[in-house]
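Structure record follows, encoded as structure tokens.
Some chains have been omitted; the remaining ones sit where they do in the full complex.
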């Protein structure tokens, strides 16, 4: 396993955590980890993005709202050693092993500019650019 | 990259657009693009299917309903050059580079007949048929 490509298409805490943990773990294992952020997933790359837990599979538990569930998870993640996801992502990006690609089509459709996105992103790419990145990937996964 | 296989399992505008853009872009790049439409994703293949935006990740924005958001996206897609998704899909299918497979199990479970589906579909296949298509694929992605 030398190169993995991920599609991130949703804006929620669950997907962001999966991208954070898989991306930084893979990078530490010297695997190239590429993330193509498209549709709602592009919003994760916006400055000040704060995705909330979305897919709680039950009701009537002591976590009544997505907002509260998100707080609970953030606290537990802190205990688990992930205080600031963007700090560890930044390290992996600066080490050159994790790459975050904004989707040009989504940017045009949603009116999002490069300046709205975090500094650590690569240049935006479209569907053709994404398919080119997949070319020599060992796995392509849509989170 | 010569052959990609996709699982389409949801019925919403987002997944339909991803299938449309990836499918037709890949086909234009001479990649075989296979789409296995199962569970709710089968409904995309029905005649007169009109999937709506489903996963809006926020509330209180000027797009109060899924229905309105779908209209907004359709208009922007038009501007972007995709006036009729099914027209460009049909071109890619007729060129032989894009293939749409209905899932037999879903058809039986949901009481859907071949006659209910668009003409450009391949013959329905089940899980075993899907796994056979994956055999020589360079990537298998569940959208």
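The letters A and B name the chains in turn, as written, and every chain counts its residues from 1.
Going forward, contacts are C-beta pairs under 8 Å (C-beta built on N, C-alpha and C of every residue); 3 or more make two chains touch, one makes a residue touch a chain.
This structure is a prediction, so every number in the text was calculated from the model and none was measured.
S.K.: Whole-complex copy count for this homo-oligomer, where the file places 2 chains?
M.R.: If we count every copy in the full complex rather than just the 2 shown, we get 3.
In this section, only the chains that are shown with their structure count from here on.
S.K.: What angle of turn lays chain A on top of chain B when you fit their CA atoms, given in steps of 5 degrees?
M.R.: For the C-alpha superposition of chain A onto chain B, the angle is 120 degrees.
S.K.: Would you mind pulling out the distance in Å between where the CA atoms of chain A average out and where those of chain B do?
M.R.: Comparing mean C-alpha positions, chain B is 24 Å from chain A.
S.K.: Which residues of chain A touch chain B in the complex?
M.R.: Those residues of chain A that touch chain B are 7, 9-12, 38-40, 43, 51, 54, 105, 108-109, 126-128, 130-131, 134-135, 137, 139-142.
S.K.: List the residues on chain B that touch chain A in their complex, please.
M.R.: Checking each residue of chain B against chain A gives 1, 4, 14, 17-18, 21-22, 25-26, 29, 31, 55-57, 73, 76-77, 80, 138-139, 141-143.
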